[in-house]
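Note that this complex is displayed minus one protein chain, with the remaining chains in position.
Presenting chain A:
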């Protein structure tokens, strides 16, 4: 798409009376999008947004991707944002359009993803009358967004729309809703360029206090058993933050672990990387978290999936916590050195202080620590046995490993999205990410159905890249209608389904906590995924045994168009290692042979 000539048509008139031009509200909105450098929006039309769709029709600067459900529009925008570092933009209609978007908005809120969602609304005179397709969108989305607006006055439209982008992308990023009554988009409104003046009340802090960083680095220099615990905040801080993290980890020689959201900030194939920590993290990452004496948390928020039993979380460590959002500090775990600031800036300042301050950690102590970590590594907590007989049942971990290895052979830039459940954890454990922004997953909210629309968003943003949704058969059916979007825009998305005919994670918990009573967790009446693919103009493939796996993966990767690969995997496989709920990091289950030993406390049973 060559948008350049049309882009100029929509630019505000900089030669004279830019601020005085009167356009329709819909045209004003389109100008704001152009000024905010939006090149694509994800949406679904309806009565209340018809004026905006009409304005979209008359221009070519902003591309519109028609999804098949509004929830998918938000997930696609999230993945677009996560994989590009830009703001993802959504346009939906009033009432059901807005309520369908709510799950996506909360997902973006929990994972700090910058999204601006424009929702249609009934005209201002009709608000509050229970009009057709009226919903109290600002009321419903107040707790689902970082901020939201209802534009009741045409004079506010341009300012609010610009401000929404600023709020979505700055500080701790998040979703912003702008509710647009139909009379505002139909009627005339003045255009105004984005204000350069600081926002009167919203002023996020990005520059860390030097004094706090000085204290943090002093503690790091005294450390005998240090550990970096890194999170999604580093991804949000931009690729330069990940690059700086790499320098800091190498310079200090410290081990580094990561949350689910932070994967790729530090190369997961590097020797200093211990794997993910938390409920399904590696043995070495969790034991190091438990045993470290200085814990450096960067852009992570001590989520319950990470900490396990709180009173036993990293009990002997001096804790440093850097986060851009002050409310995250001391929320779950009391820390010794709080640092408020952008993760990238904090890391750069730590590097400066590391060079400036005298001394270095005791090399003998650090050597011993690494020896201990290597001993933990020797447990090989992610190890699994795969029977290589061609007729053998495929283990899901093996399928992910082979997918990774064969995808790497293509040499293509690869983006992986996931749904939510066992397959998501296997993907996190067995796929490797050496660069940030390539791993797209629903962490905080745990939204089944995230992966396929996320793959849409990533593929739209990176048309030439390899985009794979590592899915489970249950999750992916929650947004399977997006195969329609994939077909319409000829997106070569690869849907890689680890099909075990169960909501695997639900089944695993039922096995561990509820006497293997598999209440409603069997995926009955599944579609034939090959014929499903074909009906959506995609290629369908199936692997039922080890002997077929590589051929199917190779064929999928070689296929120029969209593929649905149905990988029939072992039905009874559970996701290990695992910290049972309510247990501490040093009470991990390494495999099914230990299942009998699991004694989940009454308290643990109540945890999710």
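Please note the rule applied: a residue touches a chain if its C-beta (ideal position, glycine included) is under 8 Å from a C-beta of that chain, and two chains touch if they have at least 3 such contacts; residues count from 1.
By our rule, contacts and distances are computed from a predicted model.
Asks: Between "Acetolactate synthase small subunit", "succinate dehydrogenase", "Transketolase" or "TonB-dependent receptor", which matches the UniProt record of the unshown chain?
Replies: From the choices "Acetolactate synthase small subunit", "succinate dehydrogenase", "Transketolase" or "TonB-dependent receptor", the unshown chain carries the UniProt name "Acetolactate synthase small subunit".
Asks: Could you tell which one of A:147, A:222 or A:435 touches the chain left off the display?
Replies: A:147
Asks: In the full complex, which of A:195, A:240 or A:327 touches the chain missing from this view?
Replies: A:327
Asks: Spell out, residue by residue, where the missing chain touches chain A.
Replies: 138-139, 142-143, 146-147, 150, 167, 199-202, 315-317, 319, 325-327, 329-331, 333-334, 336
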